[in-house]
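One protein chain omitted, others in place.
This part shows chain A:
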Amino acid sequence: MRKFSLFLSMMVLLLMLAACGGDKTSSGETNSEVVVGAWGGDYQQFLTDYVNPKFKEANSDTEVVYVPSDASSRLTKLRVEKEGNGTFDVVQLSYDTIQEMIDEEIMMKLDYSKIPNSENIKPNLENPYFVPHIYSAGVLLYNEKLVKEEPQSWEVLWDPKYKGKVGVYVDVFDRWLYAAAAVEGNTEGQNWEKSWDKFASITKQNPKFYTSQEALGTALKTGEIALTIGWKSRAVQWNESGGDPIGNTIPQEGTYPRIYGGGIPANAQNVEAAYDYLNAMLEPEAQVEFAANMGYDTTVVNAEMSDELIEDVGFSKEETKLVKSVDLGYVSENYAAWKQKFDREIASE
């Protein structure tokens, strides 16, 4: 019993010590950490390898601490911490989820004068709350054995010639709505919904629906489907893993980017270091290395990729012109309602 009491006392003592060490800023010490919420695995590794050295050049005495988790966990953390002190100084997310955080007034509007590298951000990727880090765009992916000529229009997805050979990856259903709107000229002025019937008519093609990228890739490589909408970077990965060759193209009507970036929560503890971290993310060398390794394109004009890299993961100047910026607020506002409609009227039919 005495041993047990001793054990309990030690546990209590340890907990008290842990509690005392938890909040450095409240005890008046300098905050020498910048806490970055991001994806783990390769993502964190590439951040450590390419962004950390650039950050250290400006902040040699500040440690970068990564809190790896999936996007849902980060969103949850941001929401529950909204009223108090935040864990993250920088949070990395995709732009569609970032928009939710902006709408909920969780993010800080950035002072771009503190991010000198921001002057090089590509014009179609700018956002007042988030610094774009990497981007790709929804492209038309096709099995080159089944589709002999490179398609020029999104309309090919509705071509009866490919009935039964069209695949929809459900995570990018909004890209399909955009494609339908682009074909009918409804992408300008937030009129995507006018083309809902066009989108829904895809069911006449007897499309196959996929809930994972892996299943979509297998279907495309084996000829189960001939056409789909997906990410350019995936086409490169799938081509490397064998099977039928997969082509990719941005149709003439254009597409819109999928951007991953970083921002500062309004309740961040180390705002100055956070700005330096965002600036480091935009350093040209870090940009090229990170984007190339992740299979995405760079977001600043002074980070030049080799022709080979552009062919694999980036977008040429002509292609970049077809990547149009959209009002993410409009997409975010309508996303849930569109998803409900898509689930009920299209995917489960």
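Just so we're on the same page, a contact is a pair of C-beta atoms (placed from the backbone, for glycine too) under 8 Å apart; a residue touches a chain by one contact, two chains touch by 3 or more; residues count from 1.
Please note the rule applied: contacts and distances are computed from a predicted model.
This complex has a chain not shown, and the name its UniProt record holds, of "ABC transporter permease", "Electron transfer flavoprotein subunit beta", "Aspartyl/glutamyl-tRNA(Asn/Gln) amidotransferase subunit C" or "3-isopropylmalate dehydratase small subunit", is "ABC transporter permease". Here the missing chain is touched by one residue of A:N191, A:S212 or A:Q252, and it is A:S212. The residue from A:Q44, A:S69 or A:N334 that touches the chain not shown here is A:N334.
Where chain A meets the omitted chain, the residues involved are 1, 4, 8, 72, 75, 79, 100, 103-104, 170, 209-212, 214-215, 218-219, 222-224, 332-337, 339-340, 343-344, 347-348.
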